[in-house]
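Note that one protein chain is taken out, while the other chains of the complex remain in position.
Here the chain labels run A and B in written order, and each chain numbers its own residues starting at 1.
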Amino acid sequence: MKAGLSLEVKNLSTTFETPLGAVTAVDGVSFDVHPGEVLGLVGESGSGKSVTLRSLIGLIHPPGKVTGQVTWNGQDLLSVPPGRLRRVRGGEIAMIFQEPMTALNPVLTVGLQVEENLRAHTALDRGQRRARAIELFDLVGIPDAKRRLENYPHQFSGGMRQRVMIAIALASNPKLLLADEPTTALDVTIQDQILKLILSLRDELQMGVVLVTHDLGVVAGTCDRIAVMYAGRIVESGSVLEIFDGPRHAYTRGLLASVPQAGAERGPLLAIEGTPPALSALPTGCAFGPRCSFANDACRATRPELAEIGPGRQVACLHHETVAASKGQFA
Amino acid sequence: MHLLLYVLRRIIQLIPTLLFIALVVFLLVHLLPGDPASAMLGDRALTADVNRINHELGLDRPLPVQFLLFLRNLLHGDLGRSIQLHQSVVSLIEQRLPVTILLTVMSALVAVVLALPLAFVAALRRDREADVLIRGTFQIGLSMPVFYIGLLLLTFFGAYLRWFPVGGYGDTFASHLYHLFLPALTLALSLSAVLMRNLRQAILSVIGAEYVDFARAKGLPARLVLLRHVLRNALISTVTLFGLQIGTLLGGAVVTETVFAIPGAGRLMIESIYGRDYPVVQGTTLCLAVVVSLTFLLTDLIQVMLDPRLSR
Partner (left out) sequence: MTFALSLRGQRRKTRARRIPVSLIVGGAMLAIQLLLAVFPSVFAPYAPDSFDYNALMQPPSLAHLFGTDNFGRDVLSRVIHAYSVDMQIAFFATVLPFLFGTSIGAVIGYTGGLAETIFGRLVDAIITFPFLVLVIAIVAVLGPGLNNMYIAVGVVDWVFYARLAVAEVKVQKRLDYAEAGRAMGYSPARIVFRHLMPNIITPLIVYWMTDMALAILLGSSLGYLGLGAQPPIAEWGVQIADAKNFMGTAWWMSVFPGVAIVVAGLSFSLTGDGVAEKMRTRR
């Protein structure tokens, strides 16, 4: 197996043409993912996290349009021919969906759904594919693998179904795993098991992971770096430690403050006031402005660009120093 | 194992349905104003003949007794005798029903062959020219009565181009197929319109499903995604509809056989109506209804095989 590959995303934008005009769901997003690294893509629902993931491997349906650059293994995935893209999808870059109930085909056995991945990306023969499928089920912790391969998705519990999906995603030893809220639909205990599983596989296979989630608790326990998204843009990024220690965007602060602290006194859970803006009607200037207590006229006039403020540390806020300095407003 | 139990259960459920069919067909003759025998023999019949027929048909006994006799005869494979053709109704149907079934199967195949690719084209080109054209054409086809479609095809491909015979059934199996092609096409047009519309809608509702995106995320070839993931799921509802359409198809077969002079059960039925040959009308109605209920069984089975969630 070759050493891991890095993913470089530059200026990725995804726009949907609608009867009410174009809606930009992802707006000029850039980030890297290195081998063996877990990048957390964080934000409220509708902030463009899932659309970003889907845009990377060409899963956006018309009338959606994707622009920018997604460099993988020396080529731009947004412009490679379909045949090449198919080899990357599922083979080198695999994706786990949020809802295993709807992401697994209800009328096919899970065995077939594992096998068709192997068939598309490996030279294994029938017997070998079956052996590999059993191996994968063992790997992700599905007991009685041999028998379970003949079952249909509806015969599995929610947690087991998510394991099936992970087994399918990992079938061809991908070098990058895109995980779209892989644990949101699951109980807390199963959530933990699944995340541990993904991490151990990351170590074993040296694969990079992009973990999309709205749950900062999950991020703290699993990710190396974080990119926070708001209204289709990345508003802050950096290492987990840096961001949890000193958030520099008011939105990130708000998100962190709304996480219940383990062991802390049980206080009121703070949420960010207001709701995210509709993508079809973004305010001028900073999209977070209307909900931000630091905002002034400058924020309403220009949209702050994502700026480097340290090595691997970026923020898109005019007042990031004030935000960093003002301790305790939420705590 | 599940499947076997399911089949068994469905066969048991079939029994009351068959009894109901028998009852309706039995009562059919009793709808006749006055007594059936004089209706059959016409106004100038001799009283003696009327009495003889009434007795032959058992019509001089109480209704429930008659029904039980009718059922007993049914179980012995006896549907009475044709007044016009002087043969047992069963032997007539034995000769004629296979023709109708062959015609129906052929037209079902033609309909599927037409509907499948066109539904895909229409769904994948939703609201663009191809879709509008396909749907428009089929909508016009749906508004045409079967006999008229038949006459048009017969005139153009039969009489004018002389590609196909204008009627009849032929002697060998190959010539049966040749003779039945235009009739089958006639019947297939409206069925394929119904199937196409349903399948197009089903494809559109399936194609946005998460599991289709997941299949694409696996890097499967587009053809495999469409056939294995989209089509298999879309077909589930279309198969149900197909089953429900069999009755319409057989009704159309009655008309088509008349248009193309095909010696099938449908034409037998129409001819018997003109000749007031009620036992034959009864017999053919019964058999066609039984064919429909057996087809329901078959389509239910296909559906269970397509959708594993149903078998438990």
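The rule we apply is simple: contacts are C-beta pairs under 8 Å (C-beta built on N, C-alpha and C of every residue); 3 or more make two chains touch, one makes a residue touch a chain.
All figures in this text were calculated on a predicted structure; none of them were measured in a lab.
Chemist: Of the residues listed, B:Leu182, B:Met269 or B:Val304, which one is in contact with the missing chain?
Modeler: Touches the omitted chain: B:Met269.
Chemist: Which listed residue, A:Val51, A:Ile142 or A:Val235, touches the chain dropped from view?
Modeler: Here the residue in touch with the unshown chain is A:Val51.
Chemist: If the hidden chain were put back, which of B:Ile83, B:Met196, B:Ala217 or B:Ala289 would touch it?
Modeler: Checking each option in B:Ile83, B:Met196, B:Ala217 or B:Ala289, the one touching the absent chain turns out to be B:Ala289.
Chemist: Among B:Leu118, B:Ala184 or B:Val255, which one is in touch with the chain left out?
Modeler: B:Val255
Chemist: Identify the residues of chain B touching the omitted chain, counting contacts across the whole complex.
Modeler: The list for chain B reads 16-17, 20-21, 24, 28-29, 31-33, 139-140, 142-148, 151-152, 154-155, 159-160, 244, 246-252, 254-255, 258, 266, 269-270, 272-274, 278, 281-282, 284-285, 288-289, 292-293, 296.
Note that only the chains that are shown with their structure count from here on.
Chemist: Just the number, please: Cα centre separation of chain A and chain B in whole Å.
Modeler: 53
Chemist: Please output the residues of chain B touching chain A within their complex, sorted ascending.
Modeler: Residue positions touching the partner: 208-211, 213-222, 224, 228-229, 232-233, 236, 306-309.
Chemist: For chain A, which residues are in contact with chain B within the complex?
Modeler: 54, 57, 59, 61, 82, 85-91, 94-95, 97, 99, 102-109, 116-117, 120-121, 152, 154, 165, 168
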